[in-house]
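A single protein chain has been omitted; all remaining protein chains appear in their positions.
Entry: chain A
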Amino acid sequence: MAEPPVTGGDTFPKILFHNARVYGQRPAVREKEFGIWQTWTWADVLEEVRALSLGLKQLGCVAGDKVAVIGANRPQLYWSMVAVQALGGVPVPLYADSIADEMAYVLNHAEARFAVVEDQEQVDKVLEISGELNQLQHILYDDPKGLRDYDKKRLSSIAHVQEIGRQILASDPTVAQAWKQDAEQVEGGDVAVMLYTSGTTGRPKGVMLTYDNLVISARNANDFDHLNETEDVLAYLPMAWVGDHVFSLAQAYCAGYCVNCPESLETVLTDRKEIAPTYFFAPPRVFEGLLTHVMVRMEDASKTKKKMFDYFLRVADRVGERILNGEKVSLKDRLLYAIGEFCVFGPLKNQMGFSRIKVAYTAGEAIGPEIFRFYRSMGINLKQLYGQTESAVYITSQPDGEIYPDTVGRPFKDVEIKIAENGEVLYRSPGSFKAYFKNEEATTSTKDAEGWVKTGDAGIFLENGHLKIIDRAKDVGKLTDGAMFAPKYLENKLKFFPNIKEAVAFGHEKDFVAVFINIDLIAVGNWAERNNISYASYQELAANPRVYEMIQSHVEQVNRDLAQEPMMSGSQISRFLVLHKELDPDDGELTRTQKVRRSFIAERYAPLIEALYDGSTHKHVVTQVSFEDGRIGSIEADVEIRDVQTFPATHAGAYQEAAE
């Protein structure tokens, strides 16, 4: 089963020497170009990296230099990172879609002397800001299209730089050995890469990760999921993101598996189908999008197919996950599932590019339990993990067979976790970053002297030993009776109902929890049509008593769920109202990325919050709204407020009694 972990050094250049020797003829990188998957073996990659590295050296790149890497996932850009590392330099991948101003800040802050970019678009962007860049000396590009008439004084193609490197190699036979010796001088404790976190507040911070951080984490991860040199991954997430760096570089080098670069961002779906990765990562929205896509397509399928699909989906829903977890399932169900696999799940997985999947991960935000269960019931080993840039990804992860949709798993190998007084999750691990680049203040406030790093997230350990992330630590409050109040956790639970589009929970330093709810006009409107409820506007539909009943049943369902959770049973929702208007970024209630601006809403709807807590059942409000053309109007409404049933804490009580 599990192969012994690949040894071969503590830095990526050293691991590359090892891989070229051990896996020399195995594929290391594929890129689809001109409609065909082009392959480079590990031996080829060593040759490419060496040529590029020597060329860069000739251009003046020396140990300690920072080299920016900007673009989509191209093999050449991955090589450039290792080529720089072999010279003792530090690659700094940047988000290709960041705006010029942000790019200028990062390039200057990182003191980048070189930039390796993908194509004309990125060259233009860097040239545009080059006036502000004091350190930048030379730009290398991959795709020469459109760059023919550019001034080549400070601009060379990667191929050209590699050619220089090859000429040097050819002219002097001792160069290769000398280069290798220099590369081996770099050690595990040195900084391997600098990743800028996109930070929601303030300027981005440069997270310095050492080779040890990355290599140890990557080897642990490969062990954990039994990944070896036969895996295939698709590199399609931004290179500047720690996840891609770990999945497509660190783990790939450590296990010796093959990284596949899609033809372009638009072709990822087709490319994934062709490659059928065995190890795959995607944020929840990708899995959601795929599922919606499948369901919509199935609506158009013929009746027989649709019936078959629905039938076997029910079978999968009933037994699929238990089969995946290796539990006991009756022979009849196993047989049915096997037929389903042949007729429905197999072809479906093939379409989605999941036919060879060994393990898939999702992380970043909460995934809807139905969506999560759907993929698992298909036989796809989808799991959740929890991590961040500062930890070289892995903090917790779900072991095979211990999958709960609402947790992020157990602490990862070699990772210690503790929950701080205020509920914040702290960790100490071999992956914890060295420091923020040129930002002593942020470093000391995030990482203490003993190495504990603050995640900024609040979480709890369940009795099964799994960590559950509930909210951003700064948003977590307390009710007056001392129960923990995590607004986003409640809101997410509510938002998993298709009828609820947005929810805002209140409760910090109050006696009980109360929520504002926005109904989803499409879902509820559809329901209204089917039930012969006529309505003229969002406002009218929102105030409909039958809609209130429906929402009330959803809220009570959430309370029922909460009652079973030891830490959360105290923060059940006591009262709710359905807002008379949709929360809107134009009114400043949501951010442009559709996140709730809690404090702003609290201020704007102060009278409604007051009504939630003074026991009244109706409240008349007038709210200003801005229309899309900039005019300002007002909405007047009589908003109903309802009480909701709460439930005694079943699980927690029983658990505590048992403990006593």
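Rule of thumb we're sticking to: a residue touches a chain if its C-beta (ideal position, glycine included) is under 8 Å from a C-beta of that chain, and two chains touch if they have at least 3 such contacts; residues count from 1.
In the analysis below, contacts and distances are computed from a predicted model.
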Which of "Multicomponent Na+:H+ antiporter subunit D", "ABC transporter ATP-binding protein", "Peptidase" or "Maltose/maltodextrin transport system permease protein MalG" matches, in UniProt, the chain that is not displayed: "ABC transporter ATP-binding protein"
Residue touching the undisplayed chain, where the options are A:S157, A:T197 or A:N325: A:S157
Chain A residues touching the omitted chain (full complex): 33-36, 142-149, 152, 157, 159-160, 263-264, 266-267, 270
